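With one protein chain withheld, the remaining protein chains of the complex are depicted in position.
Presenting subunit A:
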Amino acid sequence: MDARLRRVNKEITDCKNDKTSKIRVELVDNSPFHLIGSFLGPEGTPYEGGHFEVDIVIPDSYPFQPVKMKFITKVYHPNVSSASGAICLDILKDAWSPVLTLKSTLISLQSLLCSPEPNDPQDAEVAKHYMTSRASFEETAKYWTHIYAGGPGATKGAKVVTATDSASLDEVVMAGLEKAHVDKFEALGFDRSKVIDVLRRLNYRGANVAKLNDDRIVEELLR
């Protein structure tokens, strides 16, 4: 049997037999080289209670080249692209070692959720949010966990959602912004989605709000 197949099969069996780590690996269209891994959000983090799925592709040169992994579940995290799910983690790149396994890599991803590295970000905007206003970041991360990963309701989202403006509110909270801020600029006659876009890009959150004056925002909105 081909060494790669033998190794992957053994890794899949190992994950199945291991009940304690709650890490699961499932086959996509019966090929052992395209898998979906999943794990639970680590406790004591905004990701707690969430169920995160990861797309896993085993390259031909595995295990001598790293597996390709990206999040299927949307995650609000400095080292994960909020758009594509791409992950910035050293062991998935140059620090890969052939002795690492699917399981150990998924555990590393889990611990990446515990300890973000905002200085080496994948998603610069999220990293900025993380650096400037931690509380607001965690609020948003929790909200994303709730919406996308089936986590428990975030305090903010659960409280205010009403039937009429739930859609627009979601957008605001999703971007980690304050509804009042968005409303303020929207009242000036700008498109709501544009306001959200600009405010997110300029990181109009927490302490940063005081640093950005309204003219700067309007200037950006007028572009």
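Assume a residue touches a chain if its C-beta (ideal position, glycine included) is under 8 Å from a C-beta of that chain, and two chains touch if they have at least 3 such contacts; residues count from 1.
Following the convention adopted for this analysis, contacts and distances are computed from a predicted model.
Trainee: Quick one: the chain not pictured, UniProt calls it what, "RBR-type E3 ubiquitin transferase", "WD repeat-containing protein 74", "Interferon-induced protein 44-like" or "ER membrane protein complex subunit 3"?
Mentor: "RBR-type E3 ubiquitin transferase"
Trainee: I'm checking contacts with the chain that's been left out. Which of A:Ala83, A:Val99, A:Ala135 or A:Ala210 qualifies?
Mentor: Spelled out, the listed residue whose C-beta touches the missing chain is A:Val99.
Trainee: Looking at the whole complex, which of A:Gly37, A:Pro63 or A:Pro116 touches the chain that is not displayed?
Mentor: A:Pro63
Trainee: Footprint of the hidden chain on subunit A, which residues?
Mentor: 3, 6-7, 10, 61, 63-65, 97-100
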